[in-house]
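Missing here is one protein chain; the remaining ones are kept as they sit in the complex.
All chains are identified by letter, namely A, B and C, in their written order; residue positions are counted from 1 within each chain.
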Amino acid sequence: MSGNSFGTLFCLTSFGESHGPAYGGVVDGCPPGLELKNEDLQKELDRRKPGSSRHVTQRRETDAVEILSGVYEGKTTGTAIGFLIRNEDQRSKDYAGIAGKFRPGHADYTYLQKYGVRDARGGGRASARETVIRVAAGAIAKKWLRERYGVGVRGYLAQLGPIAIPFRSWDSVDQNAFFSPDPERIQELETFMDQLRESGDSVGARVNVVAQKVPVGWGEPVYGRLDADIAAAMMSINAVKGVEIGAGFASVAQKGSEHGDEMAPRGFLGNNNGGVLGGISTGQDVTVSIALKPTSSIRLPRRTIDIHGQATTVQTAGRHDPCVGIRATPIAEAMLACVLMDHALRHRAQCGDVTPPVALR
Amino acid sequence: MSGNSFGTLFCLTSFGESHGPAYGGVVDGCPPGLELKNEDLQKELDRRKPGSSRHVTQRRETDAVEILSGVYEGKTTGTAIGFLIRNEDQRSKDYAGIAGKFRPGHADYTYLQKYGVRDARGGGRASARETVIRVAAGAIAKKWLRERYGVGVRGYLAQLGPIAIPFRSWDSVDQNAFFSPDPERIQELETFMDQLRESGDSVGARVNVVAQKVPVGWGEPVYGRLDADIAAAMMSINAVKGVEIGAGFASVAQKGSEHGDEMAPRGFLGNNNGGVLGGISTGQDVTVSIALKPTSSIRLPRRTIDIHGQATTVQTAGRHDPCVGIRATPIAEAMLACVLMDHALRHRAQCGDVTPPVALR
Amino acid sequence: MSGNSFGTLFCLTSFGESHGPAYGGVVDGCPPGLELKNEDLQKELDRRKPGSSRHVTQRRETDAVEILSGVYEGKTTGTAIGFLIRNEDQRSKDYAGIAGKFRPGHADYTYLQKYGVRDARGGGRASARETVIRVAAGAIAKKWLRERYGVGVRGYLAQLGPIAIPFRSWDSVDQNAFFSPDPERIQELETFMDQLRESGDSVGARVNVVAQKVPVGWGEPVYGRLDADIAAAMMSINAVKGVEIGAGFASVAQKGSEHGDEMAPRGFLGNNNGGVLGGISTGQDVTVSIALKPTSSIRLPRRTIDIHGQATTVQTAGRHDPCVGIRATPIAEAMLACVLMDHALRHRAQCGDVTPPVALR
Partner (left out) sequence: MSGNSFGTLFCLTSFGESHGPAYGGVVDGCPPGLELKNEDLQKELDRRKPGSSRHVTQRRETDAVEILSGVYEGKTTGTAIGFLIRNEDQRSKDYAGIAGKFRPGHADYTYLQKYGVRDARGGGRASARETVIRVAAGAIAKKWLRERYGVGVRGYLAQLGPIAIPFRSWDSVDQNAFFSPDPERIQELETFMDQLRESGDSVGARVNVVAQKVPVGWGEPVYGRLDADIAAAMMSINAVKGVEIGAGFASVAQKGSEHGDEMAPRGFLGNNNGGVLGGISTGQDVTVSIALKPTSSIRLPRRTIDIHGQATTVQTAGRHDPCVGIRATPIAEAMLACVLMDHALRHRAQCGDVTPPVALR
């Protein structure tokens, strides 16, 4: 199977380009009987929608989603759920200037070299706009996980460039354009972004995602580990360069006596493992942290080459997020939800008859 | 497909437990005509072999591999390559004391809760010994990549607990039991490990892996990204809690003008992207860094529960690596090689007719 | 992967129901650089279109297809090709009478029992109308196979109910509504169908499909055999109950000295094997024959039960093909083309370096 499908049993197939007529997705494997309507997907899509604040791309898209199949009288039928999101605000001319050049840090060069042809408009298939499909599919997974297992998946912006944002509470996260878990830092972030935008540069970010109330037992040894599939899901998001589960890179300097989470009759006494041991969920929170690189399309002039291999410079006009990380939270949540739902189904397939022998108090 | 197979076209299937009669692997999809003999696999297996220094488990295993199929008169035939590695030095009694308890940080608990039964001897399927199969398969991938494309895959120990080991040269890496890229740090590492072993504790590590001379164009949008598959491959290695590509988490604080690698007619002027843009190889070195947690089996007493949910304590006798990271280098190399070979075949399948239009000088 | 995707490297994902807003498909893995426009798909879709003669369903559908992605400036880009076919002439009321009953021979019963819910309108996902997606995808495969390898895929109606139609020539096949290979039998078929339609009953059919100029070497041992994948592809077509390759069931009574195709320096002296030996193409014509059962929706009253398990009778008004086989030829061609293209890519992936050592004269 080529690269545009994701998941084993809960499987998402995606298509579309930034400046084509539409993006579309097909979710296959969703259990029947789930109440589902366009609004369920729209709600999540609106969370990542561009133009929601002056700190993100000003491209205007309603991102209106239409479910085309797999739902009958408000309930999923168990057949493939196809949905479509039409593109509206394409300004291909924005790209006229760069069509023959490669933007540093962008996929322009690799796509052309791999395929021999490329859709230069807005990065074509490589555009971060493809993530609308992930968010829509993730909305289905989130809803099923919540209704069937009480699982909650949510995330927040943990760092914006140099500014670390320690977690304070979930309350404020959806109340601000940054998904900041600390309302008191908003002003600081606003100021930083205004200066950044002015400078024509961009910056990276860190996003943390957590899945709560995940039952013990999801995930498969040895290559189908839950954390391995999460790592792939996160690294497949545009601009992601790093993934951590639990203590992540902090584990390197830890002692075993410090890292290994002890247990008591009521459960684990710590969560350095991020809710996964041996590739299988422990029943604790599944905690993931990702690093997003700075947007590659910036207004500053950069050295590059053109499609003839000649030296030149490029700078991107267009409407770009100075920090893709700001809108990455709903996307990371969506990918985590899809992986969890896939493994929920995979676990039920093989171990549907098993009752976990150990009951924690 | 359940979790014991890995790869799309170059596909490895693995079986075996730490204290069963044998480990085995099946490599499917290897092109025909590759010269291959047991020694090619053995050479790599010996690099990860236990008992090679006092700093790793003293379990004595020859890890002798036998190729059972897919090779005829010294050449691969294109059919499935099956191979077997018999276990020799099992001391199941070492585990008598812990059979009814869960080791903190270990998969004991999750396996039992998922499957309702578990092979408690040496962690069964969760044992790091399973990686012999990855290393054997990786040896095939390494050989093919080198002979067909001149690709070289190698790695080194970048950090041992608190001790960072800046890269100095490849020369020393295979000359010392630590895979240290700096011969002058060996003494320091020796001393640290002796004290650690004495203390009965364990420690984490960081391993860096690099693939050189990878052609441009390997990897697929959007979910089948080369870096996404690398992330899954690395996170599927026992004890790995974090994966970085290129600048990794350092990207978070970088500016776009700093991160985005500029280009010149001779190629890229930097490699923050780690040889991957838009999920497709750039033709630069593919650089990966992983975090390995400290060994969970330690000699210090830890709080835990037994299979009846009762509080108890556990400490592991047995023969364990105080730092699994020390032997992880050949394993990480193997996984990277398998992913690259898989994508080399996937790319040839779809783009076998394409000549990259841009020729760098 | 759930049941709505088909193929390994050339992968089709399909969605849509007979009375939903639209059918859609995603073709992933198509090589870049193939010239492709809506008309290429439309041409094949028009061959299977309903309402083209009085002998098939009078449902009026333009079956207008719109390519939504994966094509740029008239050429495939190597990314996912999404396409959509809107439904136009739904008459759901036709089904009011049967919504609560199960039509004998139809999937009504199994869908409801499997999923607990079903889209009763026109059979929902089980409708033969889903085959528009196969035909559209097959058009892409046919075009690539022809342009890249000179492979031609075509078929004809070999039997209509009791009337066997021996092959006479390809010329007439696309000249008549039956895909009959013998123009002189048309009148006989017309008469038979008129009487059948009058009787309110339906009948089965046999369709033969042939792929010409298939290179030697496509197909994989042992489970990925070319003929095994063809069998699955054909049996996945609505109403198909049997598949034969080459001599098929006639092989049962054959002697080995009769069946085994002898060879000469110029090639094979017979084709009992249907162009496949050991699951791999021989370089001869690949010949396939399929049996299609009679349409299950007929106007005659039949004994059945309702959704409460109570005995009742059912007869279908609606607009149905009295013989689904009449329109099955383009569908069978499409499925064969998809399987061949998938294996062409799979073969190139593994054996791209191999030159067949034996040159036939």
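Assorted remarks:
As a convention for this text, a residue touches a chain if its C-beta (ideal position, glycine included) is under 8 Å from a C-beta of that chain, and two chains touch if they have at least 3 such contacts.
Because the structure is a prediction, the values reported are computed rather than measured.
Check B:28, B:227, B:244 or B:333 against the missing chain and you find that the one touching it is B:28. Among C:27, C:81 or C:205, only C:205 touches the chain left out of the display.
Only one of C:106, C:121, C:142 or C:327 touches the absent chain when the whole complex is considered: C:106.
Against the chain not displayed here, chain C makes contact via residues 1-6, 8, 12, 14, 102-107, 109-116, 125-126, 130, 159, 161-162, 201-206, 216-225, 227-236, 238, 241-265, 269, 272-274, 276-283, 291-296, 298, 300, 302-305, 307-311, 325, 346-347, 350-351, 354-361. Touch with the hidden chain on the side of chain A covers residues 9, 29-33, 78-79, 148, 221, 345-346, 348-354.
Residue positions on chain B in contact with the hidden chain: 1-5, 7-9, 11, 13-17, 20-24, 26, 28-29, 32-33, 66, 68-70, 72, 75, 77-82, 84, 114-119, 124-125, in rising order.
Note that in this section only the chains that are shown with their structure count from here on.
Counting the residue numbers used at the interface between chain B and chain C, over half appear in both copies, so the two copies meet with largely the same residues.
If you average the CA atoms of chain A and of chain C, the two centres end up 38 Å from each other.
With centres taken as mean Cα positions, chain C sits 45 Å from chain B. Along chain A, residues 1-5, 8, 14, 114-116, 125 each make contact with two or more other chains.
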